[in-house]
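Excluded from the complex is one protein chain; the other protein chains are retained at their positions.
Right, chain A next:
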Amino acid sequence: MALWLEIIVSVFLVIGGVFGIVGSFGLVKLRDSMQRLHAPTKATTLGVGGVLIASMIYFGAIKGTLSFHELLITLFLFLTAPITANFIAKSFMARNMKPTDLPDTTRPYGWSVYDDPPGDTEMQEDARLED
């Protein structure tokens, strides 16, 4: 295994590790849940990204087998990370915040955590009229 390849793989591993540890440190250091939510979204992007790039280079250049698994891991992370973050944020808002703590929607309707979508209220009113 060539030395320069080893160095490139190591550099990516170190980059991934550094961002992973900064993300974990952020979890400890930051003050409230909404701020802490920013730390894991970072660890999944560059932290895992660095390790995956290192893995692809290692298997591609050194073992001589092209590996697609890393691309799939990236794809699945990019699909799941925002949804998880969104759900954590929503449950935090529902439990710990009031609609008055948040900025205005600039729309006639409030945020979906506190308000029903327009169609639903109309349907409820229709149901009430039918009763």
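As a convention for this text, contacts are C-beta pairs under 8 Å (C-beta built on N, C-alpha and C of every residue); 3 or more make two chains touch, one makes a residue touch a chain; residues count from 1.
Throughout what follows, contacts and distances are computed from a predicted model.
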item	value
Protein name (UniProt record) of the chain left out of view, among "RNA polymerase sigma factor", "Na+/H+ antiporter subunit E", "Vanillate monooxygenase" or "Ger(X)C family spore germination protein"	"Na+/H+ antiporter subunit E"
For chain A, the residues touching the chain missing from this view	18-19, 22, 25-26, 29-32, 34-35, 37-39, 41-42, 45-46, 49, 67-69, 71-72, 75, 78-79, 81-83, 85-86, 89-90, 93, 102-113, 115-118
